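Taking it in order: structure first as structure tokens, then the write-up.
In this view, the complex is presented without one of its protein chains, the others remaining in place.
Our next item is chain A:
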Amino acid sequence: MVELEKEEDPLVHDEPMLDDDDTDEDYVESEDDDSEEELQAEPSKKAVYNKEGLLEKLEDIAWPENVDWMHKLTVDHDQGEKVDVNDDLTRELAFYTQALDGTRQAFEKLQSRKVRFLRPADYYAEMVKTDTHMHKIKGKLLFEKKKIEEAEERKKARESKKRSKEVQAEKLKERAKEKKESIESVKKWRKQRQQGGFSKGKEDGPNLNFEVEEGLKQHKKQRPGVSPGDRSGGLAKRGKQGKNHRSKDSKFGHGGRKGMKKQNTAETTNDFRGFNNQKGESGNKKRKMF
């Protein structure tokens, strides 16, 4: 019969851990297990677990009990619920909370001992990652931030486009309404004048507020900073491929690698500029002139 260790906590898979048969005897060799069964989380029935040997070794190597905490700097943290291994987010969160809690406890201890443990802002010393590496990280972070912002802007533009149709329709309606109203008011005024006789010359014209809106309004199709003949609307990238070309430039200098240029093209076949000077003043001395 397999005895369950009652003092120890149950294992993750709730299988009994075989132990007590070994304590009085010598070590039992483990069998070669059937690998199929192993994968289904069945513990090998004869795995060695020499509890006393382990505790003996522990006593052998352990530091003495009353070692000052400053030598060890260890903190224990209670994990709480079982963490699911496959759920990355909760697992990392559990580690993070463990670290945070541990650091808080440790800092309180350090503070009570009046040890200098916080790095001042002007303490410059060698760090575990080089400055160039941190520069790369910064570049990557900024790039990701930019990507997110651009995506958000594009979303907003899409949304506003949807709205803009409605807004346009409303504006058209309003304009039509106002036009109608102004025409109506002219007609009314004429009628009034007719009825009231044409004598009242001082009365000013119908209240037409022309100046208010149409004055400085830009033509809808115009966009500032974009030349009218530009069919892409200012969005096309000028020149060659932006990012690739910039990186090549920084590597090989302006104009690119010497080897990447075509030499034997249609234009250069009949181009004898380099061959004209026969007096030995040609630039490329390696070229053979026959």
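Everything that follows uses one rule, which is that a contact is a pair of C-beta atoms (placed from the backbone, for glycine too) under 8 Å apart; a residue touches a chain by one contact, two chains touch by 3 or more; residues count from 1.
Here is the rule we go by: contacts and distances are computed from a predicted model.
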item: Undisplayed chain, where the name is taken from the UniProt record, one of "RNA-binding protein 8A", "Brix domain-containing protein", "Protein YIPF3" or "Polynucleotide 5'-hydroxyl-kinase NOL9"; value: "Brix domain-containing protein"
item: Listed residues A:R104, A:R154, A:K180 or A:R246, member touching the removed chain; value: A:R104
item: Per the touch definition above, residue among A:K57, A:K145, A:R190 or A:R257 touching the missing chain; value: A:K57
item: Touch list for chain A against the chain that is not drawn; value: 8-9, 11-13, 15, 17-18, 27, 30, 35-36, 38-39, 41, 43-44, 47-51, 53-55, 57-58, 60-64, 66-79, 83, 85, 91, 94-96, 98-104, 106-108, 110-111, 113-120, 123, 125-129, 133-134, 136-137, 140-141
